[in-house]
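Removed from the display is one protein chain of the complex; every other protein chain stays in position.
For chain A:
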Amino acid sequence: MEVQKEAQRIMTLSVWKMYHSRMQRGGLRLHRSLQLSLVMRSARELYLSAKVEALEPEVSLPPALPSDPRLHPPREAESTAETATPDGEHPSPEPMDTQEAPTAEETSACCAARPAKVSRKRRSSSLSDGGDAGLVPSKKARLEEKEEEEGASSEVADRLQPPPAQAEGAFPNLARVLQRRFSGLLNCSPAAPPTAPPACEAKPACRPADSMLNVLVRAVVAF
């Protein structure tokens, strides 16, 4: 639970940094964008694997699901299963609820969680059967949903087309995606240096954020 919240916080922070870096003089820096996306990806993997672990006692997954030794604790309090709202919920473009800025203890929780070796591999095949449809990006499903919602698929088109020659050519789409999705979130965040945006307590109602997650990561990869 802690780990999930922390991972979510880092993902939000990373998106904020990516958006913010576009405003800087000299344009987007490729190295910085790459590093941010790496952290995003790690956070996502951590979030997903933490979620899988939390759900394991409740959802009967097929025995083929490999138990990943890398996910074994030192993470604490993984046994408490969260109550989860159904994943099939239709994603709505709400701002993601995030954790408050961490206190010293939370930061150490973040650090303590990290020794759990996060797998970089996508476990899409094993996870998609478990009814966790929203967890893992499913390309086709996402396409349809996005088109339903907005009628625009510029960021998807960006994925499919060969990227333009200039570095910055690919980024406008990312910024647009971020703007659309997070305008509420980002407008209320302070202009000051990157602190985590103000947030409320995480509740089970933040489950819709999962689909937000996938959009996030896809938008990042699109550059």
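One rule holds in what follows: contacts are C-beta pairs under 8 Å (C-beta built on N, C-alpha and C of every residue); 3 or more make two chains touch, one makes a residue touch a chain; residues count from 1.
The definition used in the following text is that contacts and distances are computed from a predicted model.
J.: Looking at UniProt, which of "Proteasome subunit alpha type", "Beta-hexosaminidase", "Transmembrane channel-like protein" or "Serine/threonine-protein phosphatase 2A 55 kDa regulatory subunit B" names the chain we cannot see?
T.: Of the names offered in "Proteasome subunit alpha type", "Beta-hexosaminidase", "Transmembrane channel-like protein" or "Serine/threonine-protein phosphatase 2A 55 kDa regulatory subunit B", the one UniProt assigns to the missing chain is "Serine/threonine-protein phosphatase 2A 55 kDa regulatory subunit B".
J.: Tell me where the left-out chain touches chain A, residue by residue.
T.: Here the touching residues of chain A are 10, 13, 17, 25-27, 29-32, 34-35, 38-39, 42-43, 46, 102, 107-108, 110-111, 113-115, 117-118, 159, 162-163, 165-170, 193-196, 221-223.
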